[in-house]
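Provided herewith is a single structure, encoded as C-alpha coordinates, for subsequent inquiry.
Every protein chain except one is present and positioned as in the full complex.
Moving on, here comes chain A:
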Amino acid sequence: MTSSTHPASTGSSATPSTATVQMLTPDGERLDLDEGRRAELEQAVGAEALAHAAALTADDLLGMYRDMALARRVDTEATALQRQGELGLWASLLGQEAAQVGSARAAAPQDRLFPTYREHAVALVRGVDPAHVLSLFRGVDRGGWDAEATGVSPYTLVIGSQTLHATGYAMGVQRDGAVGTGDPARDTAVLAYFGDGASSQGDVHEAFVFAATYQAPVVFVCQNNQWAISVPAERQARVPIARRAAGFGFPGVRVDGNDVVACYAVVRAAADRARAGEGPTLVEAFTYRMGAHTTSDDPGRYRPSVEVEQWRDRDPLARLEAHLRRHHGVGDDAFAEVAREGDALAARLRRDVLGMREPGHGEMFEHAYAAPHAHVEADRRWYEEYVAGLEHGGAAADGEERA
(Lines give C-alpha, C1' and ligand atoms only; values in the text may rest on other atoms or scores of the structure.)
Protein backbone atom coordinates (compact mmCIF):
# COMPACT_ATOMS: atom_id res chain seq x y z
CA MET A 1 0.00 0.00 0.00
CA THR A 2 1.04 3.51 -0.72
CA SER A 3 1.17 5.57 2.38
CA SER A 4 -1.69 7.83 3.24
CA THR A 5 0.57 10.81 2.73
CA HIS A 6 0.56 10.32 -1.00
CA PRO A 7 -0.88 13.29 -2.86
CA ALA A 8 -4.48 12.87 -3.93
CA SER A 9 -4.26 14.41 -7.35
CA THR A 10 -5.21 13.21 -10.77
CA GLY A 11 -2.70 10.90 -12.31
CA SER A 12 -1.00 10.20 -9.02
CA SER A 13 -3.65 8.46 -6.98
CA ALA A 14 -2.79 6.89 -3.65
CA THR A 15 -2.96 3.44 -5.11
CA PRO A 16 -2.21 2.50 -8.69
CA SER A 17 -5.21 1.50 -10.79
CA THR A 18 -7.72 3.63 -8.89
CA ALA A 19 -7.67 7.15 -10.19
CA THR A 20 -8.69 9.84 -7.76
CA VAL A 21 -11.02 12.07 -9.68
CA GLN A 22 -10.13 15.71 -9.45
CA MET A 23 -11.75 18.68 -11.17
CA LEU A 24 -10.38 21.59 -9.17
CA THR A 25 -6.63 21.50 -8.60
CA PRO A 26 -4.92 22.80 -5.48
CA ASP A 27 -3.82 25.72 -7.66
CA GLY A 28 -7.41 26.61 -8.47
CA GLU A 29 -7.51 25.31 -12.04
CA ARG A 30 -10.55 23.46 -13.43
CA LEU A 31 -9.52 20.20 -15.08
CA ASP A 32 -13.07 19.37 -16.13
CA LEU A 33 -13.10 22.45 -18.35
CA ASP A 34 -9.74 21.54 -19.89
CA GLU A 35 -10.24 19.96 -23.33
CA GLY A 36 -7.12 17.87 -22.87
CA ARG A 37 -8.39 16.30 -19.64
CA ARG A 38 -12.08 15.90 -20.38
CA ALA A 39 -11.90 12.53 -22.09
CA GLU A 40 -9.98 11.00 -19.22
CA LEU A 41 -12.37 12.47 -16.66
CA GLU A 42 -15.42 11.45 -18.62
CA GLN A 43 -14.20 7.89 -18.67
CA ALA A 44 -13.81 7.98 -14.91
CA VAL A 45 -17.05 9.65 -13.87
CA GLY A 46 -19.30 9.80 -16.94
CA ALA A 47 -20.60 12.70 -18.95
CA GLU A 48 -23.35 13.49 -16.43
CA ALA A 49 -20.93 14.35 -13.68
CA LEU A 50 -18.96 16.57 -16.02
CA ALA A 51 -22.14 18.31 -17.09
CA HIS A 52 -23.07 18.95 -13.45
CA ALA A 53 -19.66 20.46 -12.82
CA ALA A 54 -19.79 22.57 -15.95
CA ALA A 55 -23.22 23.92 -14.99
CA LEU A 56 -21.91 25.43 -11.76
CA THR A 57 -22.10 29.21 -11.94
CA ALA A 58 -19.86 31.68 -10.17
CA ASP A 59 -22.67 32.21 -7.67
CA ASP A 60 -22.88 28.46 -7.04
CA LEU A 61 -19.18 28.30 -6.45
CA LEU A 62 -19.20 31.30 -4.16
CA GLY A 63 -22.09 29.69 -2.31
CA MET A 64 -20.01 26.54 -1.85
CA TYR A 65 -17.13 28.65 -0.59
CA ARG A 66 -19.46 30.36 1.86
CA ASP A 67 -20.79 27.03 3.16
CA MET A 68 -17.29 25.70 3.65
CA ALA A 69 -16.07 28.86 5.32
CA LEU A 70 -19.03 29.04 7.68
CA ALA A 71 -18.65 25.35 8.57
CA ARG A 72 -14.97 25.92 9.30
CA ARG A 73 -15.82 28.92 11.46
CA VAL A 74 -18.41 26.87 13.37
CA ASP A 75 -15.77 24.20 13.84
CA THR A 76 -13.21 26.68 15.18
CA GLU A 77 -15.73 28.14 17.59
CA ALA A 78 -16.88 24.71 18.77
CA THR A 79 -13.30 23.63 19.36
CA ALA A 80 -12.74 26.77 21.42
CA LEU A 81 -15.94 26.19 23.37
CA GLN A 82 -14.83 22.66 24.15
CA ARG A 83 -11.43 23.89 25.32
CA GLN A 84 -13.20 26.36 27.59
CA GLY A 85 -15.24 23.57 29.12
CA GLU A 86 -18.51 24.54 27.48
CA LEU A 87 -18.79 21.37 25.38
CA GLY A 88 -18.10 17.87 26.64
CA LEU A 89 -16.60 16.83 23.33
CA TRP A 90 -16.20 18.03 19.78
CA ALA A 91 -15.54 16.09 16.59
CA SER A 92 -13.78 18.49 14.27
CA LEU A 93 -14.52 18.56 10.55
CA LEU A 94 -11.44 20.63 9.70
CA GLY A 95 -10.20 19.58 6.26
CA GLN A 96 -13.37 17.77 5.25
CA GLU A 97 -15.42 20.83 4.25
CA ALA A 98 -15.35 20.10 0.51
CA ALA A 99 -16.44 16.47 0.80
CA GLN A 100 -19.36 17.49 2.99
CA VAL A 101 -20.47 20.65 1.23
CA GLY A 102 -20.06 19.17 -2.23
CA SER A 103 -22.05 16.05 -1.41
CA ALA A 104 -24.76 17.82 0.58
CA ARG A 105 -25.27 20.39 -2.16
CA ALA A 106 -25.76 17.51 -4.58
CA ALA A 107 -28.83 16.38 -2.66
CA ALA A 108 -32.34 17.41 -3.71
CA PRO A 109 -34.65 18.93 -1.08
CA GLN A 110 -36.61 15.69 -0.73
CA ASP A 111 -33.50 13.54 -0.33
CA ARG A 112 -32.70 12.10 3.09
CA LEU A 113 -29.21 12.27 4.56
CA PHE A 114 -27.90 9.93 7.27
CA PRO A 115 -24.83 11.44 8.91
CA THR A 116 -22.37 10.07 11.39
CA TYR A 117 -21.18 12.52 14.08
CA ARG A 118 -18.83 14.70 12.04
CA GLU A 119 -21.10 15.98 9.27
CA HIS A 120 -21.43 19.50 10.61
CA ALA A 121 -21.10 21.04 7.17
CA VAL A 122 -23.75 18.71 5.80
CA ALA A 123 -26.04 19.84 8.59
CA LEU A 124 -25.25 23.48 7.87
CA VAL A 125 -25.96 23.15 4.14
CA ARG A 126 -29.31 21.54 4.92
CA GLY A 127 -30.39 24.29 7.28
CA VAL A 128 -29.75 22.60 10.60
CA ASP A 129 -28.95 25.29 13.16
CA PRO A 130 -25.37 24.63 14.33
CA ALA A 131 -26.59 25.32 17.86
CA HIS A 132 -28.67 22.15 17.59
CA VAL A 133 -25.54 20.27 16.62
CA LEU A 134 -23.64 21.71 19.56
CA SER A 135 -26.44 20.89 21.98
CA LEU A 136 -25.52 17.24 21.51
CA PHE A 137 -21.90 17.92 22.41
CA ARG A 138 -22.88 20.14 25.33
CA GLY A 139 -24.93 17.31 26.75
CA VAL A 140 -28.24 19.14 26.99
CA ASP A 141 -29.93 17.31 24.14
CA ARG A 142 -29.38 14.48 21.71
CA GLY A 143 -29.19 17.00 18.89
CA GLY A 144 -32.89 16.81 18.17
CA TRP A 145 -33.23 18.96 15.09
CA ASP A 146 -36.20 18.45 12.81
CA ALA A 147 -35.16 15.55 10.59
CA GLU A 148 -38.24 15.85 8.42
CA ALA A 149 -37.78 19.55 7.71
CA THR A 150 -34.04 19.37 7.10
CA GLY A 151 -33.82 15.89 5.63
CA VAL A 152 -30.93 15.18 7.99
CA SER A 153 -31.30 12.29 10.42
CA PRO A 154 -29.83 12.58 13.91
CA TYR A 155 -26.15 11.85 14.36
CA THR A 156 -25.32 8.28 15.28
CA LEU A 157 -22.32 7.46 17.41
CA VAL A 158 -22.18 3.71 16.79
CA ILE A 159 -19.87 3.49 13.79
CA GLY A 160 -21.60 2.54 10.56
CA SER A 161 -25.02 1.73 11.99
CA GLN A 162 -26.65 4.54 10.03
CA THR A 163 -25.67 3.04 6.68
CA LEU A 164 -28.27 0.35 7.31
CA HIS A 165 -30.87 2.91 8.35
CA ALA A 166 -30.17 4.78 5.13
CA THR A 167 -30.53 1.61 3.09
CA GLY A 168 -33.77 0.69 4.82
CA TYR A 169 -35.10 4.20 4.31
CA ALA A 170 -34.17 3.90 0.63
CA MET A 171 -36.06 0.62 0.46
CA GLY A 172 -39.05 2.50 1.84
CA VAL A 173 -38.58 5.17 -0.83
CA GLN A 174 -38.80 2.41 -3.44
CA ARG A 175 -42.00 1.07 -1.92
CA ASP A 176 -43.46 4.56 -1.98
CA GLY A 177 -42.85 4.64 -5.73
CA ALA A 178 -40.56 7.63 -5.33
CA VAL A 179 -37.85 6.44 -7.69
CA GLY A 180 -37.75 6.32 -11.46
CA THR A 181 -40.87 8.40 -12.04
CA GLY A 182 -38.98 11.10 -13.92
CA ASP A 183 -40.48 13.74 -11.64
CA PRO A 184 -37.52 15.68 -10.21
CA ALA A 185 -39.62 16.83 -7.25
CA ARG A 186 -40.64 13.29 -6.37
CA ASP A 187 -37.74 10.97 -7.13
CA THR A 188 -35.72 10.58 -3.97
CA ALA A 189 -32.18 9.54 -3.13
CA VAL A 190 -30.67 8.75 0.24
CA LEU A 191 -27.13 9.67 1.25
CA ALA A 192 -25.33 7.50 3.80
CA TYR A 193 -22.25 9.09 5.31
CA PHE A 194 -19.50 7.09 6.97
CA GLY A 195 -15.74 7.09 7.38
CA ASP A 196 -12.79 4.91 6.48
CA GLY A 197 -12.91 3.37 9.96
CA ALA A 198 -16.55 2.44 9.52
CA SER A 199 -15.68 0.68 6.29
CA SER A 200 -14.38 -2.15 8.49
CA GLN A 201 -17.72 -2.54 10.24
CA GLY A 202 -20.03 -5.40 9.40
CA ASP A 203 -23.02 -3.08 9.23
CA VAL A 204 -21.48 -1.17 6.34
CA HIS A 205 -20.94 -4.38 4.41
CA GLU A 206 -24.47 -5.54 5.20
CA ALA A 207 -25.73 -2.19 3.98
CA PHE A 208 -23.84 -2.72 0.72
CA VAL A 209 -25.40 -6.18 0.37
CA PHE A 210 -28.93 -4.96 1.05
CA ALA A 211 -28.55 -1.91 -1.19
CA ALA A 212 -27.23 -4.01 -4.05
CA THR A 213 -29.79 -6.77 -3.57
CA TYR A 214 -32.74 -4.40 -3.68
CA GLN A 215 -31.10 -1.78 -5.94
CA ALA A 216 -31.98 0.74 -3.27
CA PRO A 217 -31.62 4.44 -4.16
CA VAL A 218 -28.73 5.12 -1.82
CA VAL A 219 -25.42 6.88 -2.30
CA PHE A 220 -22.75 5.74 0.13
CA VAL A 221 -20.50 8.71 0.83
CA CYS A 222 -17.33 7.51 2.50
CA GLN A 223 -15.14 10.32 3.72
CA ASN A 224 -11.81 8.60 3.85
CA ASN A 225 -10.04 11.03 6.14
CA GLN A 226 -7.12 8.61 6.49
CA TRP A 227 -7.37 7.98 10.20
CA ALA A 228 -9.78 5.96 12.36
CA ILE A 229 -8.71 7.70 15.55
CA SER A 230 -5.10 6.44 15.57
CA VAL A 231 -5.38 3.64 13.02
CA PRO A 232 -4.40 4.57 9.47
CA ALA A 233 -6.59 3.74 6.49
CA GLU A 234 -4.08 1.27 5.11
CA ARG A 235 -4.62 -0.86 8.18
CA GLN A 236 -8.31 -1.03 7.33
CA ALA A 237 -8.29 -1.54 3.60
CA ARG A 238 -5.81 -3.34 1.34
CA VAL A 239 -7.47 -1.89 -1.73
CA PRO A 240 -8.99 1.54 -2.16
CA ILE A 241 -12.36 1.61 -0.41
CA ALA A 242 -14.08 2.68 -3.63
CA ARG A 243 -13.03 -0.57 -5.25
CA ARG A 244 -15.00 -2.58 -2.72
CA ALA A 245 -18.22 -1.54 -4.46
CA ALA A 246 -17.36 -3.73 -7.45
CA GLY A 247 -17.50 -6.80 -5.26
CA PHE A 248 -21.03 -5.92 -4.23
CA GLY A 249 -22.11 -5.18 -7.78
CA PHE A 250 -22.43 -1.42 -7.94
CA PRO A 251 -20.18 1.41 -9.08
CA GLY A 252 -17.53 2.88 -6.86
CA VAL A 253 -15.58 6.01 -7.52
CA ARG A 254 -12.83 7.77 -5.63
CA VAL A 255 -12.85 11.53 -5.77
CA ASP A 256 -10.50 14.11 -4.39
CA GLY A 257 -12.37 14.90 -1.21
CA ASN A 258 -10.74 18.32 -0.94
CA ASP A 259 -12.17 19.28 -4.31
CA VAL A 260 -15.68 20.58 -3.79
CA VAL A 261 -16.44 20.62 -7.51
CA ALA A 262 -15.61 16.94 -8.00
CA CYS A 263 -17.44 15.95 -4.81
CA TYR A 264 -20.52 17.83 -5.91
CA ALA A 265 -20.46 16.55 -9.49
CA VAL A 266 -19.82 12.90 -8.68
CA VAL A 267 -22.35 12.69 -5.85
CA ARG A 268 -24.89 14.58 -7.95
CA ALA A 269 -24.50 12.05 -10.76
CA ALA A 270 -24.73 9.16 -8.28
CA ALA A 271 -27.83 10.64 -6.65
CA ASP A 272 -29.39 11.11 -10.08
CA ARG A 273 -28.73 7.43 -10.80
CA ALA A 274 -30.33 6.48 -7.51
CA ARG A 275 -33.39 8.65 -8.16
CA ALA A 276 -33.74 7.13 -11.60
CA GLY A 277 -33.94 3.68 -10.01
CA GLU A 278 -30.52 2.56 -11.14
CA GLY A 279 -29.35 1.59 -7.68
CA PRO A 280 -26.56 2.43 -5.27
CA THR A 281 -23.15 4.01 -5.74
CA LEU A 282 -20.18 4.22 -3.44
CA VAL A 283 -18.31 7.51 -3.52
CA GLU A 284 -15.05 7.55 -1.62
CA ALA A 285 -14.03 11.12 -0.92
CA PHE A 286 -10.29 10.95 -0.41
CA THR A 287 -9.65 13.64 2.15
CA TYR A 288 -7.90 14.33 5.39
CA ARG A 289 -8.88 15.07 8.94
CA MET A 290 -6.62 18.00 9.79
CA GLY A 291 -7.45 17.96 13.49
CA ALA A 292 -7.91 15.31 16.11
CA HIS A 293 -10.54 12.57 15.85
CA THR A 294 -12.25 14.36 18.68
CA THR A 295 -11.07 16.78 21.31
CA SER A 296 -10.29 13.73 23.44
CA ASP A 297 -7.34 12.48 21.41
CA ASP A 298 -3.94 13.86 20.55
CA PRO A 299 -2.99 13.19 16.92
CA GLY A 300 0.58 14.20 17.67
CA ARG A 301 0.98 10.80 19.32
CA TYR A 302 0.11 8.78 16.25
CA ARG A 303 0.75 10.72 13.04
CA PRO A 304 3.69 12.70 11.70
CA SER A 305 3.34 16.44 11.41
CA VAL A 306 4.90 16.35 7.93
CA GLU A 307 1.80 14.52 6.74
CA VAL A 308 -0.45 17.24 8.11
CA GLU A 309 1.68 19.88 6.40
CA GLN A 310 1.43 18.08 3.06
CA TRP A 311 -2.33 18.05 3.30
CA ARG A 312 -2.39 21.70 4.31
CA ASP A 313 -1.22 22.43 0.76
CA ARG A 314 -4.42 20.84 -0.53
CA ASP A 315 -6.76 22.91 1.59
CA PRO A 316 -10.26 22.78 0.13
CA LEU A 317 -11.08 26.42 0.85
CA ALA A 318 -7.82 27.83 -0.45
CA ARG A 319 -8.14 26.18 -3.82
CA LEU A 320 -11.71 27.34 -4.35
CA GLU A 321 -10.74 30.83 -3.28
CA ALA A 322 -7.87 30.80 -5.80
CA HIS A 323 -10.26 29.62 -8.51
CA LEU A 324 -12.86 32.24 -7.70
CA ARG A 325 -10.29 35.02 -7.68
CA ARG A 326 -8.52 33.97 -10.86
CA HIS A 327 -11.41 32.81 -13.04
CA HIS A 328 -14.51 34.54 -11.73
CA GLY A 329 -13.19 37.91 -10.66
CA VAL A 330 -14.27 37.48 -7.07
CA GLY A 331 -12.36 39.99 -4.99
CA ASP A 332 -11.40 40.75 -1.42
CA ASP A 333 -14.74 42.27 -0.54
CA ALA A 334 -16.66 39.07 -1.15
CA PHE A 335 -14.28 37.01 0.96
CA ALA A 336 -14.28 39.63 3.68
CA GLU A 337 -18.06 39.53 3.68
CA VAL A 338 -18.05 35.75 4.13
CA ALA A 339 -15.54 36.13 6.95
CA ARG A 340 -17.74 38.72 8.64
CA GLU A 341 -20.74 36.45 8.29
CA GLY A 342 -18.70 33.64 9.84
CA ASP A 343 -17.69 35.76 12.79
CA ALA A 344 -21.27 36.83 13.36
CA LEU A 345 -22.44 33.21 13.18
CA ALA A 346 -19.73 32.16 15.64
CA ALA A 347 -20.67 34.94 18.04
CA ARG A 348 -24.31 34.01 17.87
CA LEU A 349 -23.43 30.34 18.33
CA ARG A 350 -21.36 31.14 21.41
CA ARG A 351 -24.24 33.13 22.88
CA ASP A 352 -26.66 30.32 22.12
CA VAL A 353 -24.45 27.66 23.64
CA LEU A 354 -23.78 29.64 26.81
CA GLY A 355 -27.47 30.38 27.09
CA MET A 356 -28.67 26.85 26.53
CA ARG A 357 -31.28 25.78 29.00
CA GLU A 358 -30.22 22.93 31.25
CA PRO A 359 -32.56 19.99 30.75
CA GLY A 360 -34.97 19.44 33.60
CA HIS A 361 -34.52 16.13 35.36
CA GLY A 362 -38.01 15.14 34.35
CA GLU A 363 -36.99 15.25 30.69
CA MET A 364 -34.95 12.09 30.92
CA PHE A 365 -38.20 10.20 31.36
CA GLU A 366 -39.70 11.64 28.20
CA HIS A 367 -39.88 9.82 24.88
CA ALA A 368 -38.22 6.65 26.12
CA TYR A 369 -41.24 5.10 24.47
CA ALA A 370 -43.84 6.42 22.08
CA ALA A 371 -46.62 5.01 24.27
CA PRO A 372 -46.75 5.02 28.09
CA HIS A 373 -44.65 2.36 29.76
CA ALA A 374 -45.31 1.27 33.33
CA HIS A 375 -41.67 1.02 34.41
CA VAL A 376 -40.80 4.50 33.16
CA GLU A 377 -43.88 5.95 34.79
CA ALA A 378 -43.12 4.19 38.07
CA ASP A 379 -39.54 5.43 38.12
CA ARG A 380 -40.68 8.92 37.20
CA ARG A 381 -43.18 8.96 40.08
CA TRP A 382 -40.60 7.62 42.49
CA TYR A 383 -38.02 10.18 41.40
CA GLU A 384 -40.41 13.10 41.64
CA GLU A 385 -41.47 12.06 45.12
CA TYR A 386 -37.85 11.56 46.13
CA VAL A 387 -36.86 15.01 44.89
CA ALA A 388 -39.90 16.60 46.50
CA GLY A 389 -39.04 14.79 49.73
CA LEU A 390 -35.52 16.16 49.65
CA GLU A 391 -36.83 19.68 49.20
CA HIS A 392 -39.43 19.39 51.93
CA GLY A 393 -37.09 17.47 54.20
CA GLY A 394 -34.45 20.15 53.79
CA ALA A 395 -36.94 22.89 54.63
CA ALA A 396 -38.18 20.95 57.65
CA ALA A 397 -34.68 20.43 58.92
CA ASP A 398 -34.00 24.13 58.57
CA GLY A 399 -37.21 24.83 60.43
CA GLU A 400 -36.23 22.51 63.26
CA GLU A 401 -32.90 24.22 63.57
CA ARG A 402 -34.58 27.58 63.74
CA ALA A 403 -36.98 26.25 66.34
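In this section, contacts are C-beta pairs under 8 Å (C-beta built on N, C-alpha and C of every residue); 3 or more make two chains touch, one makes a residue touch a chain; residues count from 1.
Note that contacts and distances are computed from a predicted model.
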item: Options "NADH-quinone oxidoreductase subunit I", "Cytochrome ubiquinol oxidase subunit I", "AtuA-like ferredoxin-fold domain-containing protein" or "Pyruvate dehydrogenase E1 component beta subunit": UniProt name of the undisplayed chain; value: "Pyruvate dehydrogenase E1 component beta subunit"
item: Full-complex contact with the absent chain, from A:34, A:60 or A:176; value: A:176
item: Per the touch definition above, residue among A:40, A:206 or A:278 touching the missing chain; value: A:206
item: Residue in contact with the excluded chain [from A:60, A:146 or A:343]; value: A:146
item: Residue, one of A:76, A:110 or A:156, that touches the chain absent here; value: A:156
item: Which of A:39, A:306 or A:374 contacts the chain that the document leaves out; value: A:374
item: Residues of chain A in contact with the chain not shown; value: 114, 141-142, 144, 146-148, 153-154, 156, 158, 161, 163-173, 175-176, 202-203, 206-207, 209-210, 213, 366-371, 373-376
